[in-house]
Structures are given as C-alpha cells and as structure tokens.
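So that we are looking at the same thing, I have put the structure below in structure tokens.
The other protein chains are all here in position, but one chain of the complex has been omitted.
Up next is subunit A:
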Amino acid sequence: MNTSHTPAMQLEQVASLAREFKGKKDQLMLVLLKAQKITGHNALPEDVAVVIAEEMGVTKNHIYDFATFYAMFSTEKRGKHVIRVCKSTPCHVNKASNAAHMLEKTLGIKMGETTEDGQFTLEHIECIGVCDRAPAMLVDDEVYGPVTEESIPGILSKYQMQGEEI
C-alpha cells in the first residue's frame, strides 16, 4: 500500500484536470494517464485517487479497480521513467530476454523493481505492435527497437542526462 503523500501543488493540478471531466466516467482512462504523469512517480497513490474521485464524481474503489486492471497504471510509486520490455512471441524469439537481462544488469534491479535513485522502473509489457522492430521496448512513450546489448547504454544515458539536467 502506498502511504506517501503527494505534494499539494500536484494534487491541485490533478484536481483541475479531473474537474474538466466531471460526470464523464468514460474519460477516466484519459484522466488517470495524465494524472499519473503529473505525480512524477508514474503512479496513482491513494491521495491522488481521492482527488480524482471527488472531482469527477466517481468512487475511489472504481478508480482502484480500474487502475489495478490496466498494466499501464500503478498504485505503487514507480521511477521517473518506466522501461517496458515487450515479452510477446515475436520479441521473445528475437532474444528480448537478452535485452531484459542487460537492462537488469546495467540498472542493478530486477523486473518490476525501481532503481534506488528513483529514475527507472523496469517492467514487462505485452505486444506493443512494433514486431518489425523486435525485440522492442518502450521508455515512457518512446519506442525503441531492435534493442541490443550494444544500444542499451546509449538509450539509458539519454534519460540519465535528462535526469541530471533537472
């Protein structure tokens, strides 16, 4: 269970976002995706869900149900960048597991974990529809592929540098 507290400023941002969709339950997907970005942790902790529930007029349990159903959401704090390695068949036969191991080794974490500095979370994902670039992966919204042991350090450094700038 996530017990962290989201800063008030972010909660206000989430509130004004959710307010626009008051009573539009069918837009929950959109709101949650945006809210998850606002938090900076790629997560929907309870206090964020409370704000969305209140502003949109849906229940907190519905948000929790929804957020735990879809793999793109997390109720636990994740890294600033989420790396999602495709594990579907075409990527698998193109040695996606090598890429996954390389990522685990470089970042010093296992699948599903977050680096200590809070920069990266490593996850598996089902087919992302770019089988021609297998083995493929997503870093946030960006598609990479074919991912090789050689290309990984370059990709990661792009995000690590971004992190340093901020």
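In the analysis below, a contact is a pair of C-beta atoms (placed from the backbone, for glycine too) under 8 Å apart; a residue touches a chain by one contact, two chains touch by 3 or more; residues count from 1.
One rule holds in what follows: contacts and distances are computed from a predicted model.
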Chain not displayed: protein name in its UniProt record ("Tripartite tricarboxylate transporter substrate binding protein", "Cytochrome c oxidase subunit 3", "NADH-dependent [FeFe] hydrogenase, group A6" or "Cobalt transport protein CbiM"): "NADH-dependent [FeFe] hydrogenase, group A6"
Full-complex contact with the absent chain, from A:Asp65, A:Glu116 or A:Glu142: A:Asp65
Residue among A:Val50, A:Ile109 or A:Ile155 touching the omitted chain: A:Val50
Per the touch definition above, residue among A:Gln10, A:Thr75 or A:Gln119 touching the missing chain: A:Thr75
Contact footprint on subunit A, counting only the chain that is left out: 1-2, 46-47, 49-50, 53-54, 59-65, 68-71, 75
